[in-house]
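Pasting in a structure now, in structure tokens, and then I'll have a few things to ask.
A single protein chain has been omitted; all remaining protein chains appear in their positions.
Take a look at chain A:
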Amino acid sequence: MKKRTLLLTLPAILLVFSILLSACGENANSGEASEIEIKFPSIWVAKDSKAATFAQIVRDFNEQNQGKIKVVVEEIPDYGAYKDKIRTNITTGTTPDIFSFDNPADGEFYYKSGNLADLTPYLDEQWKSTFLDHAFDNAAYDGKVYSIPFEFGVTPVLYNTKLFKQAGITGFPKTYTELFAAYDKLKAAGIAPATQMTGGDGWVSMLWYSQLVSAIGGPDVYKHGLDDPAFVQAAEVLKKLFDYTTGDAVGLDNAGGHFLNQQTAVLLNGPWFIGRIKKEGIDQLYDSVEVAPAPVYEGGKGQPGQYIGFTQASLAVGKQKDKKKEEAIVKFLKYLTSPDNVKKISLDSGSLFVIKYDVAKDDKVERLQTEMKKGMEAAPYIIPHFRASVSPAVGAEFPQALSGLVLGKYTPEQFVEQLKQADSK
């Protein structure tokens, strides 16, 4: 009898427990009645190079708007998990107040969901004038602006002058013929020339492929789709580049480890890597690293000095029922993207942004960041990387197809065919 009573009361106990817990949750979240709470799931936390400055900016904003607006940051450092959560939120109609995304292809999916706030009315000339030209090219859908571009990424060549010197090479090669000659010299000196990888999303090798595709097919190459012969030609050269890398390139998931340990002399990566070179590079690596544009392909349509560049992070706002809350969110966005705050984050982390800011003489600007900025400004054109220019399915297929190409399972033609098949699914 006692057992039966226990069994019958168990669900009741659980229910009470659940109500109590949810009530506690609500209490903890509600705060003062008049205060607007803005939830911001963010990846700029924990070990991210922007984390400390970003946290300070949020703290400053909350202090300035005490009792009126409070930004609450939900820490999700794992970027894969972050994307999963945002997608689930949007699918279930529980879009966060603010969130960030990197890939324009993801952006389009979010814009189409109908769950984002239209930011067009807030984007006055004064705010817009603080951004670089063409910054909003991928931010609009159906004539409405649904996101604010924020962080910008360029991925030039980073090369180790000390290792180049050891192999008897001065300066970074200007053409792919010169590049392979230099790689031969590095190999002869017992140095693995460049980092390549097929693990994870194949980031570094995807960047090499992006450089090759636009060096061969020119800046308009993506307009012709994957049928452009440049994609096959680029795959041929990419396969050859794998003859000049480390033995663990197939399956390698860590983009920077070899370069940081001076085990490879060349790496393609962006400004966010500068902090790691300083902190994790061995034997004062930072002083040996120089920046250069990728080589030009002889006979190709690309021009010398081309840069791969893309909006690395855009900020979007979930659709709001309360107009006051929407205005509060925009107020925070304007604060976060103000030239002063962007300058703070940029100088502290080495990252680049689509917001213009002035640099004073006594500002401590990273040497490599300045070199990247100069290269970017001198580039005849800036073109997004391969993954940002194709459908998400093609981007996801790339590392698998690349492994097949490198292991000899696919010819360059079959490699491109694999990508096309992914596109048609």
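By definition in this document, a residue touches a chain if its C-beta (ideal position, glycine included) is under 8 Å from a C-beta of that chain, and two chains touch if they have at least 3 such contacts; residues count from 1.
To be clear about the criterion, contacts and distances are computed from a predicted model.
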- Message: Leaving aside the chains you can see, what is the UniProt protein name of the one that's missing? Options: "Carbohydrate ABC transporter permease", "Glutamate transport membrane-spanning protein", "Fe-S cluster assembly ATPase SufC" or "UspA domain-containing protein".
- Response: "Carbohydrate ABC transporter permease"
- Message: Using the touch definition from the top, which of A:85, A:174, A:331 or A:356 touches the missing chain?
- Response: A:85
- Note on the structure: By the document's definition of touch, the residue of A:161, A:175, A:254 or A:414 touching the omitted chain is A:254
- Query: Which one, A:273, A:332 or A:415, makes contact with the chain that was left out?
  - Reply: A:273
- Tell me where the left-out chain touches chain A, residue by residue. 3-4, 7, 10, 17-18, 21-22, 24-26, 28-29, 39, 41, 43, 45-49, 51, 74-79, 81, 84-85, 88-89, 91-92, 94, 254, 256-258, 260-261, 263, 270, 272-273, 275-276, 280, 282
